[in-house]
Each structure stands twice: as structure tokens, then as C-alpha cells.
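Here the complex is missing a single protein chain, while all its other protein chains stay put.
Chain IDs A, B, C and D follow the sequence of writing; residue 1 opens each chain.
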Amino acid sequence: MAMLRLRDLKCYYDTPRGVVQAVDGVSFDIQPNEVLGIAGESGCGKSTLLKALYDYIQPPLQIVSGTYEADFPDGKGKVKTIGPGEIRQHWWEFISYIPQGSMSVLNPVIRIESQFFDAVPRDHSLRAVGKTAIRERVAAYLKELELPVEVLKSYPHQLSGGMKQRVLVALGTFLHPQIVLADEPTTALDVVVQKGILLMLTELQQQMENTLVVVSHDMGVHYQISDRLAIMYAGKLVEYGPTDAIFNNPAHPYTQMLIGSLPRVGDRTQRVGISGRPPNLVNPPAGCRFAARCPKVMDHCAHEAPALLQIEPEHFVSCHLYGERAS
Amino acid sequence: MIRKNRKVLLSVAVLLAVVLFSTALVTAQEMTEVGTPRATTLIVDQLDGRIDNPTQTNPYQAGTRFNQGLHQLAYSNMWEINTATGEQFPGLAAEMPEALNDDYTSFRITLRDNLRWSDGEPITTADVAFTIDMVLGTPEFPYSGFLSQVVDSYEVVDDLTMILNTKRSEPRLGYTLGVHIWGDHFRPVPKHIWENEDPATFQNYPPVVSGPYTLADVDPNGNWFLYNKRADWENTDVGQIFGEPGPEHVLFRFYGTEERRIIAGIQNQLDIFTDISPEAWDILRDANPNARAWHENFPWANFDDPCERGIVFSNSQEPWDNQNVRWAIALATDIKSVGLATFAGILRVSPLAVPPVQVIHDAFHKPMREWMTEFAFEDGYQPFDPNYAVDIAAILAEQGVEGMPEDEEALVDLFGVGWWKHDPDKATEMLQAEGFALENGAWHKPDGSPWQITINSPSNFEVQSQRLAFAVADNWRAFGIDATVQQMDSGTFWSNYSRGEFDAGSYWPGCGALPDSWDLLDAFWHKRHIVPIGQPAPGNAMRYDSDALSGILDQIAPLPSDHPDTIPLLTEFEKQFIVERPWLPMFGTSKFVPVITTYWDGLPTADYFYEGPWWWWSLFKYHMPFIQPKSDG
Amino acid sequence: MQFAKFVVTRVIAYVLVIWIGITVVFFVPRFMPSDPVESMLGRIMTRGAYMEAEQVEAMRATLTQAFGLEGTLAEQYFGFFHRTFLTRDFGPSLSLFPTPVNEVVGRALPWTLGLLLSSTIIAWILGNAIGLLAGYKSRWLSSRTLEVIAIFVYPIPYYITALILIILFIHINPIFPLFFSIRGDPPSLEFITSVIYNSVLPAASIVIVGFGWWVLSMKALSSSISEEDFVYFAKLKGAGEGRIMTAYVLRNAILPQVTVLALQIGAIFNGALITEILFGYPGLGTITYNAVLQADYNLLMGTISISIIAVASSTLIIDLLYPFFDPRIRQR
Amino acid sequence: MSENLLELRNVSKVFRIGGLVFGTRLVAVDDVSLSLPAAEPSILSIVGESGSGKTTLARIILELEHPTSGDVLIEGHPLFEKGGAGLKGRDYYRAVQPIFQNPFEAFSARKRVDKYLFNAALRLKIAANRKEAREIVAEVLESVGLDLSRVEGKYANQFSGGELQRISVARSLIPRPKLIVADEPVSMIDASLRMNIVNLFLELKERYKVSFVYITHDLSTAYYVSDYIGIMYRGSVVEYGPSEQILTDSAHPYTELLLDSVPTVDHKWERQVALPDIEIKEFQAQACKFSKRCKYVQAICENTIPPMVRMSAERQALCYKPVDFEPDATAKPAGANL
Partner (left out) sequence: MRKGSPRLTIGLIMLAAFIILGVILPFFSPEDPRSWIRHPRNLQPSAEHLLGTTNLGQDTFWLLSYATQNSLFIGLFVAFFATLIGVFAGLGAGFLGGIPDRVITLLADVFIVVPSLPILILMSSLLQGRASLVLISIILILFNWPWPARQMRSIALSMRERQFVNTARFSGSSTIQILAEEIVPHIFSWAMANFVNTVLVAIATESGLAVIGLSSLEEATLGTTIYWALQHQALLGRRWWWIGSPVVAIILLFIALFLISTGISNLSAERRGHGDA
């Protein structure tokens, strides 16, 4: 049974220039105890999807239609189904968020420690035991993660980018949430640091046996850590399935191109990037949104939107290539 | 949110508390802010504003201020003046100085009996002698230089009598060492206090004084000075001459800008005003029924200020060295429009070198009116316009002014004997004869350059002269001269004057409170004072070099005031003055010095004229016995 | 490390600023056309005291000597610096001779500093508080209203506010005293309440005008900081609105405001000067004004030097305190 | 004239950080010597993590930074020699051109993008008049796959990052430079679009016979395009040589670590983490700067600064490992190039 279920979720931004259809009818399930990767280029709606998952819907963003629900163990052995507006009551203990851009998400003028306190929900049992106790718990947790305890007394500018990101990982996992959302957790970091942080994330996931959702535009990262992969393009889910299945047998032309463009050390054969730019989400094309850039484009792609089809066990794709085959 | 609202509530509460607290203060106001009963405290406007050195009461130091009550109430002078009668009278002295020889170089001076210092010690000739020695022996005192020119030697005869020998002839010793205008610097001090001090640095606070009041308290910020009536007022000259002073306390107070003073008057927090503008008087009159100016009705103002106002020329510089130019500019001036613009016509004109204060007006202006009317230039042109008073009264009546007298005599008493005609044609003719040219409505000097006149004016420390300058400039511009006004602070204003570094100026070299104003006329016009331009002048800053005027002054010099030739010779001077026209006196100064009669009776007015309304003169102490708390009825 | 350098350069700049400022102030009045001796003589003579030419000369010599205006300009200059910085003595006031300038300025300085300090702090706190609300809660009607009020109040010159306050609260509705008088002795409650009571209006006129600027600048700052990632993340952390507003937005937005406060001290001082003159408040403003009117070199030197030192020092103090607000400067 | 197009001779750059009293020196570039032969157009990649000094090195080559010591020679002309007859002004700009990391930063938001292209053609005296300039601009735009009519009259924010970076490349081609220095040209661009730019370099190298210095932290693209690779660590070039050799047979343990960290899609990572220590300490260490993280570390690495070891004519490494930790075998001093 999936612990998190999305059904035809549409999240739009209401801007002066029109309605941006950032997430437009996405459906999938997130299973417990796995690493889910969400891939796609910038502006494809993956960060918006993450916001929706995190139940942080603020104007101008709004849920237009669709449903979103999660299973929340209430601590008494029972599982409660909660939806938008309720999930946010359980931030950090049920669901947590590791933001991208560690350089700017930490308040430059207060100590890391205080920024930790702010993430402990007001009704959390830890609050009752007092600040000193929280401080000790946090320090102990950092030690567990092999992070220097001094960082708690530091200001953000005193830490390197990697250290800040590790602090954020610690923050996101401190209360052992069921779901950890990580939005581009390693962008702008060097490969060595990137590897360290990704491994730290997956190790923690394995320890806690919870679910980690990682958003990244780097297919290499997904290959390394995800169990399951969702490929998004222009607000739509275009392919969804186990990571290995997708890498072994990429179904959607977009996925194929994403994987095909990856350079590999030791391989100097010609790689082709994807040309063109994604469509404007204020006024997206009627049919397949990838049609304009698709090397395998067909006549009806331009005006008929493809549906999400299962092509092999747990492997879904949204493309007319397969629609035809299936029909 | 709640916390924020609580903050708002708190601040509202604090504000309310402050408001209530302060209203309570205002309503509980039967006492003055300095803690004296309002009903027995006379509150006087402080002429000099805030006094930044309030506890410096050593009367001889250069920076000591007096107008905050010090010389009005605390220090008595040897000889004082009565501006109502135009005579000097003895103050601390028992008699006017008695000349012992015909050269006027040796005098007997006697003191009143039974005078005491405020600490109870008797005032004797030893104190006067000590004061002379002390001042002469302290060159740091500015007055030291002056006194050393006067005193040669003295001889103490007994406690109340002494002989004073002067270095030169002093036919007016009462003027030299006593008050004949404002006050005098010769103020005897108590020997028993001063002999133990270094006079140059002695603060003298609180001062032991000879006057009827003692300085009881001062505001460390110099905003107020409180004086208490001496219990032994009988041992002061005021007590001996006029009896017991009325007010228990006199508070000199600085309220700030004029509007604040007016508000104070409206709120009955000020009994006696110094010098306000006519507009301010209009407001005060409307807002406080107990406000009373010198005259009960129009023109309200007192015209007896001892200096008249007008336009001074730098007479040694062209074109002012030309008598015809000076006359032409006089005829180009429309005195009525100047008067209206300056003080709404509430002014008394003066064509003479002495101010039209009542005693002088009676002694010179009115007797000379006929002569002036007849006076003619060589070409027969008669410049005098004797109808000024009647004409201005008509204009004012048209503007809705009420309560003016009907007959010409009374109007002349009020508005003056007349002034020079406004005759631009004659002025043009005279100027053209001197080589000036009128081109495109603008005057050019004989050398072809445009005629520009800069009139120096006081910035805002002397309102009437300031406004007069603007009004005259306006007038002259209308005539075609490029006249501008240059406002200056007092330091600049006076040093430019003294150095002769000016073109024209709204200065006032026409002063006097008594009929014999020889000393002032001599200082203003005698040619022996002339120094080159650029050097500070000891007198005659106009640098007007006239043998005729100097000659007449020399004739008057050896004569005492009461000599029968004095007044005729002074009249002779005035006639010559009109012929030569060295400056352009215009108006006696109108002083709006209102009083508020809510708490007091007996404040001087035109109807109750025992002394002029000069609260900043040393004669103010003689008002005190006349001023009495208002009786409950 | 950085901090030591910061302090050293800041102090050097402080000394240079004061030196240049005071040098300018020393020379400007020496070239003033008005002469204190003539001014004093003029004052004596307009009061009608008659003197013979020799007597005037004698008096003039006495005054020149007494005022200590002898010697070359250079001698006076070095003498002045020597006095000012070694003996901290500005000599006697000329127009109040022989009262020492120190005494006059010393009496006025606490008043000006008090007025300046209290009104500046009140305006700063009030303005920043409203600006924070207006910037962070820009959708609230109340914060928008306050912002509009600030826009209209900001450009009103000090003196107009002062005059309006005088008319409203002294004339029409006499709540506050017309007459500046302080009762009681310094430590007493009576003294303190009377100081507050007498200072409310002058302070209010500075506050009313001053706070508008802080509202507007704080609003701009806090609305841009509200869009920063760390504020966004704080919301994601579930931190309370109050906490975000204070610890996240305010803590960051206040830093530039501290810097600007240091720069604005001079401008606020100017406003205080005019306010003092209009309210008859016993501070440096009125003294400076009187000193100019009477061409009192020594007093002018005293008041302006003290003004420069006071303003430069407050600026320095704020600058030196700044690192305690901003950990990035403190610890680098 | 000179057999090297670009030559770095013992280039060092020291920054002072901190105050007068307690400030420290930071050697951002530490005695770097490199050369790029002139015979064939080639691509040299400088690879390193942030803080390795690679951007400072690029800025020195671009004359945007003055080296503390050492010199840079372009076709044998020293750039920084005092009073020397180095390349100056227009001559230099005709020889060397930059491509910057963030294309949105490289063009003013208030100036039309095409103005930069036309200016380059006219002001560097490549085109005699506007018409010629138009031809040249059209040609270079075409060579990066863009059409002048689509670029003309637009501002930077009207393009996507990928497009703008291509315009940036086109601009650098206008004076037909010998050398283009590209500082992390793809790091701000989506992974899926990076290859477009990188491929462009390969194409242009052939078409315009232009050499590139390609600064990056991404080993995979570096390998994909380069002829030579220099690996930088804490200011030093720790390994240098033909890219093939370096990546298939790396000599320096740091290169190994880098290679191992690339998120490839070939094999999954082994679970091990070796994260860097506080940076300043490493910069100042009187030892091998990598010794703290090196899995081959030996005593000698922690108390001596290792020398530059030459493995072959074209390969060198700053490490004791290739010589089996024998200091004697390293007699040849660093920096003495070909």
C-alpha cells in the first residue's frame, strides 16, 4: 500500500501574466522505505510538485484539482489518512524538507542552533523538555552523523557549502520523519562533496527505513541513489518506474535523450544534447508537450495529449509511441 | 498580535497619563512655574531672549546682560531720568551734581541718607569711592577705559558727601555718570563684598544690590529670573522717592518667538511685553480683553522711543556727498506708503535729527513747523508737506481705522508735524541737473553706470528698521533706482556701519530722551570723529564733514543743559541739518509695548503717564510703587 | 582580525573627520566680516551710552585684549588646537565675557544630546516597527495605512511640524507648556517629569518627521528580505510568524538601518537645531544661533566643535557597535 | 615564433585575507606551470573543486588578475612582464577571448545583446564597416546554431540560459582568437543542455582552429572534450597531461577521488565518504595539501611538500606515489617545461 498518493494533481500559479500550469495532472504513488527520484530540466514543475507534497500551498500557488493524501501513523498504532492542510500540522516529524541552495536558506545572522529550534514543531514532545534538552539531543544527533558539534554555535558564513548542506540534511532527518523531501540537495556543490552528501542521505534513509524523495536534474545522481524514478516534463509526468528499468529501457524519447546526453568518463563518442526550449506553461500546447522537441514526433502528437500507460511492471510512460502499440 | 495590541494599549495609556498630568498642571495654575503666587508676581517679557550666562551678574564684565531685570530692579543709578517730564532726578544721589567751579571740573556729590545694600549694610561714599578705584584698577573692564577719561581724582568728605574732580569740563556730569537714556554703566557696588574678590573674574552671584528688588532665583538655562521685593524697601532710593513697590515678586521670562509671547499674553502668563509687531498686537487685542497698549485706541503704539528711524547715507562717498542728491532722494520717497508698509501707518514722522518723543516734539518739532513750511531751496521750491498728519489720517480712515482724533492739532500730535513732499518730478529735475540720467525707466549715475543702492538692514533683531528698509527700497525702485536690501546680523550690521563700509543703511543716528541731546548729536555729527573708511569710527559713522554743524555743536558743548542758549542753539543746529540733509530721518519709533491688566493696576499708559513704558530701562524700578495688585473688586 | 583593522581605520577616519571639520570651522568665522569687538561696542552704543572718541578707542582696545584676538591667524589656530585637545578649554565666550565657553556649552550639550538621543531612538524604533509591519505584512490594511501616513509625513519639514504642534498643543489646546521651565534638581522625580513634560513637543516634532524615513526604508528592506530564501525556508520550517518577523526579517533588515542611522545623525542634528530655536529649547542650537548673531568666535568654535565631535562620535559609536549586530563582521 | 600558444611560467597568486594585523596569506594559485602547444588547436581542461584556484588561474590568463609572481605567455609574448613587449589592448583581445560562467551576468541587462557582437566586430577592427560587421556576426551566430534575425534587438532576459551562452560563445569567436578561456561555461545550465555547448567547443575547435582553456569541476565533460587535463587542488596543479591518460591511468590520488565521485551511470558507488577538512589549513600546510584525505598517505607526505614528478614527456603529477614515495627520485624541479 502506497503511503502517499497523488491523483491527477493540478497546481497552478496565478500570476499577472496568466495562469502558470506548473503541475498539470500528475498521478503517482510513493511507497514506504524507498528513494524516489524526480528528474527533469528547470521549469518542468518538479519543485512545485515538491511544494505540493510538502503541503506548502501559498498564493499565488493553488491546488486546482486532484487529490493528495498521505498515511499518517498517529503514534497509537493507528494510521490516519491526511490531506492538504493537515499534512503541514506534522511537518518535520512526519514529513521534512531539505531545500536547495544551502548558501541562502540559512539565516546569516543567527546561530545554526536557533535555526534548529525553529524546526521543532510547537506541540512536539521535545518542546516540553526545554531548550537545553533539545540542544543536547541535537548535539548528540550531529555526533551520530559525524558532524562537528561546534557548528551549532556557528553562524552560516563560518561554514563551507558542503557543511551547510550537511547541517540541512541533519535538520531534515533529526526528528526521524516518514518522508524526507530533498530539493536539488547537491546543486552547486563539487563532485566529491556531492557524493558525500548523497551517500549520507541514502544511508540515513536505509537506517530509518523511511522514504526519501530527491529532486535533481542530474540523471547521474538519480542513477546512483534512486530506487524509483519519475521523469517530469513541462508540468506532466512523462515516465515513472524503477530506476534500473528506466535506465535499462528508457521508454519516453525525452528520457532517452536525457540519458543519452550523459557523458561518461572513458567514452568519447558523440553525445547530443536536447535542442530547443520547453513550452510556455501559461499557454501550453494542446497535445504532447514534448512534441516540438521530439525526434520521433508524429502527426497527432501536436493535438492529442498522451495518457500514462503501463509498459512493463511498475513502469509507466506517457507517449503516443506506446499508446499506439497498446491499442 | 495580542502582544502588539498590548503595546499599543500601553502607549495610549502613557499618552493619556501625560495629557491628564499636564492639564492638571495647567489648571492648578494659581502659582507661577517658579513657585510664587501668580497674583503677587509681575511677569515681564525678557528683551534679550535667553541669557546664556544667567549667573554672571558682575555689572562691569563685558558679557554681562542687564535687561533681564538686573539694572531695572537690582541696581540703582546715581541719577535717573523721568521721561514724562524730560528731566533728570537724583537716584542714589541726594541732589544733582553741584558744580564747584565755572570750568565744570569739580563737583560735590551727596548720597541719600539711610540707603542700605540688600544685605543690610549702609551705602556710603566709601562704596562709591571703592567702585571708582576698583573700575579704574581693572583694565579688563570695558568701562574702565571710559571712566579713566572722566575721573581725575576724588575726595571723600563724609559718609554721604564726596568731591569729584574730572579730567575735563563736564557740564553734563549727570549724563556722564547717570542715566539719560536706557541706563548707565556707573553702578556703585558694595565695598565690603567686593574688596575680597578679584573683580575681573568675580561672578557676583547672587548679587548684593542697591535697588528695591533682589535677584532671588535664576533658571540655569537663562529662561527666567525671579526678583523679590526687599523687606527693607524703605532703604532704597525707589522706596524713599515713591514709596512701597507693589509687586512682591517680579519674574522676567523668555517665551521664545513672537507667537509664543502672544500666546503667553492670551493665556495671561505675561503681564508686560517688550516690543511686538503691530500684527501681533492686533491678535493680542482680539484675544485678551485685558490687553492694553499705550493708547487705548488707535494708534495704540507709544511713539516715545528715544531713537528715530530712517535711511543713513555713507556721506563721504559719491553720490551721497552731494546735498542735492540727498534732497532728491528725499523727494522721491513716498513717506505715506513707507509708513503704511512699515507699521501700517502707526508712526509719527520726523524731519529733524532728534526723535519726535513727546518732550522733544514739543521742544523742537512743533515750534519749527512753521519755519519748515516756509523753508525753500535756492530756486524757491518749498519741499515741506505740513499736511502729512491729515492725509495719513484720511487714508487710515478709509482703511477702516476708527478712534482717530478729528482736529489737525491732535492729528499733528499723533502723526507728526509733516515730512517732505513726494515729488518725483522735482526729484527727477534735481537729479538730472546733477548729471544723472533716466533711461528706460532706470536711473544712471553721471558716469553712466546704473544707479544701484544697497540698503543695509538689521536681520530680525530690529523689526521696524528692517521693514522700513524694505519699504524704502520698494519706493526707490518704483522711482527707477535699483535699490536692494541687505539684511545683516547685528555684528555685521554694526561693524559695517562703524567702518563706513556701506552705501545706505537703515541705521538710527537720531536719539534722545531729553530736550538737551547735545551729547548724542555731537557723537553722531561732529566732524572730529571722522576716520577713513575701513577704520572703526568712534562716532559720526556716516563720515559727514560739515563745518557748519560742527561749529554749532562746539558752541553748545560748554553749556549745561539748563543754560538759556542751549535750546536755541540746538534749534539752529536742526535748521542747518535740514538744509544739508545729511541723513533721512523718517519716523519716530513706534513701540508696541502692551500690558495685560488681568492681575495689575497702575501700569503706565498714555492716560496714566508717570514714566515712559520702558521696561528694559533702568527707570523701570520707579514704576514699581505705581503698580499694585488688582483689588478683588 | 578583520575587526581590529576595522576599528583602527574607523578611528583614524574619525580623527581626520574631526580635524578637517574643526579646521574649517576655525577659519570660516575668522573671515567673517563681523567683528566681535564692534558688535559689542555697537550693542553698548545703541543702548544710548554716550562716549567720547577716545573713550570708545580705549574701550575697543580693552575689548580686543580681553577677547584674546591678538596674534597671527596661525598662532590663534595652534593655540586653539592646543586648548581644545590638550586642555579641553575653549576660552571665554566673547558675547558673554568672561563666562567660559565650556560652561555655556556644557550646560546646553546635555539638553541637545538628550533631545537628539531620545527623539532619534523613538523615531528609529517606531519607524522600524511600522516599516517592518508594512514590509512583511504588506497585505494588511493597517500596515498599508501606516505606510501611506509615513509617505505624507516624511516630506514635511521639521519647522512646519514644530509650528503646527505649537499651534495645536500650546495655543488652541494648551496641554504643553508655553514656557520652558524646569523644576527641581537633577536627580529628583520632579526634575525628570518636568524635563519630559517640557521636551515632549520638541521631541515629537523630530519624531514625527524622522520616523517617516525609517518606515519607508524599513518597508523596502523588509519586503525584499521577506523574499529571501531563508525566510521562505523558515516558513517551511514551520516557525511562527512572530519568530520569522523578528529573528529572520527584522534581524537582517535592521543591519542597514543601523548603518544609515550612523549616517543620518548629522541630518537629525540639523533638524534638532531648528526645532530648538523654534521651541526655545535650551540646547546647542539656540546657543549657536545666538553666537552667530553676536559674532562670538569662541562660543561658535565651542558649539560647532562640540557638535562635530558629538555627531562624529555618535557615528563612530554606532559603527563600532555595528559588528555586535552583524556576526558576519564580528567573526570574520 | 613560439611553439606554445599558451604558457604559464611559475604563476602564483597570493591573496591577503583578513586585517593588517592578523591577516593571513592565501595562496590561491601556487607556482603553476603549464603549456599548450601551438601546433594543433586543442582543448585544455582545468578541473578542480571550488576553491582550487582554477577560476583565479583563468582570470590571470584573461589579464583580469595580476599574478603575484610568474608570467603568462601568449604565443611567446609575456603578458605581465614589466616594460616588456607583451600583447596589449586590441592585439591581446584579438588573440584571447573569454566565455564566462553565467551568461546572464556576461551581458548587461540594459543593453541589447547584439550590440556586444557588433561592438566586438567594429571596435576590435575585425570589420571595416557596419555591413561587414553584420556578415561576421551573422556567420558566428550561424556557427553556434542561431540566426541573427532571432537575436537582433533583444535583451539578455529574452533568451534561455543555453541560448545566451551560445551567443556568448559566438561573441568570443568574432575576433578569430587563437585561444578562448571558458570559465565553467556549463555549470549554470541544465544537465540536459550542457552537451550542446560542449559539443560546440569541439566543432569550433575544428572549424575555427581555436584552442580552448575549459575550466570546470565536471570531470565527465572535461574528459569528453579535452585534449589535455590539469587537475587542480588547493592552488596547485596536482596532475597534468593528455586527458586520455589522466582519466584512464590517473597518477594522483586526488584525481582518483574525483573520478570516483562522478555520478556516472555505469556503476553504482561504493559506500564511502571522504569529505574535505577546513580549507585554510590545507592551503597553509607545509606538506602535501591532500595528505589529510589521501588513502595512500605516508609519513613523508605529511612533512614535505612533494615535487612535480614527470611521468612522461607530457605527464606530470605533484605526488610521491608515482615514484614510490622516494624523494630522491624527484630531483628534477617543478615547472621546467619542454
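The rule is simple: a residue touches a chain if its C-beta (ideal position, glycine included) is under 8 Å from a C-beta of that chain, and two chains touch if they have at least 3 such contacts.
Remember, predicted model here, so these are calculated numbers, not experimental data.
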item: Residue among B:R108, B:R477, B:K527 or B:H563 that touches the chain left out of view; value: B:R477
item: Of B:E195, B:E279 or B:E296, the one touching the omitted chain in the full complex; value: B:E279
item: Which of C:T62, C:S143, C:S226 or C:T288 contacts the chain that the document leaves out; value: C:T288
item: Residue ranges of subunit C at the interface with the undisplayed chain; value: 13, 16-17, 20-21, 24-25, 28-29, 31-34, 151-152, 154-160, 163, 167, 171, 216, 263, 265-267, 269-270, 273-274, 277-278, 288-289, 292-293, 295, 300, 303-304, 307-308, 311-312, 315
item: Positions on subunit B contacted by the hidden chain, ascending; value: 257-259, 262-263, 277, 279-280, 282-283, 337, 340-341, 344, 399, 459-460, 463, 470-471, 473-474, 477-478, 484-489, 491-492, 496
item: Residues from subunit D at the interface with the omitted partner, ascending; value: 62, 64, 90, 93, 97-98, 100-102, 105-111, 115-117, 119-120, 122-125, 157, 168, 171-172, 174-175
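Keep in mind that, in the parts below, only the chains that are shown with their structure count from here on.
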item: Identifier of the chain whose CA centre is least distant from the whole-structure CA centre; value: C
item: Gap in Å, rounded to a whole number, between the CA centres of subunit C and subunit B; value: 37
item: Sites on subunit C at which at least two other chains make contact; value: 332
item: Subunit D residues touching subunit A - in the complex, by the definition given at the top; value: 49-50, 145, 160, 162-163, 187, 190-199, 217-221, 223-224, 247-248, 257-266, 268-269, 271-276, 278-279
item: Contact set on subunit A toward subunit D in their complex; value: 41-42, 160-162, 166, 188, 190-196, 198-200, 203, 217-221, 223-224, 247, 257-259, 261-266, 268, 270-275, 277
item: Touching residues on subunit C, where the partner in the complex is subunit B; value: 32-36, 38-44, 46-63, 66, 92-99, 103-104, 107-108, 111, 166, 170-171, 174-183, 193, 196-197, 200, 242, 278-280, 282, 286-287, 290, 292-295
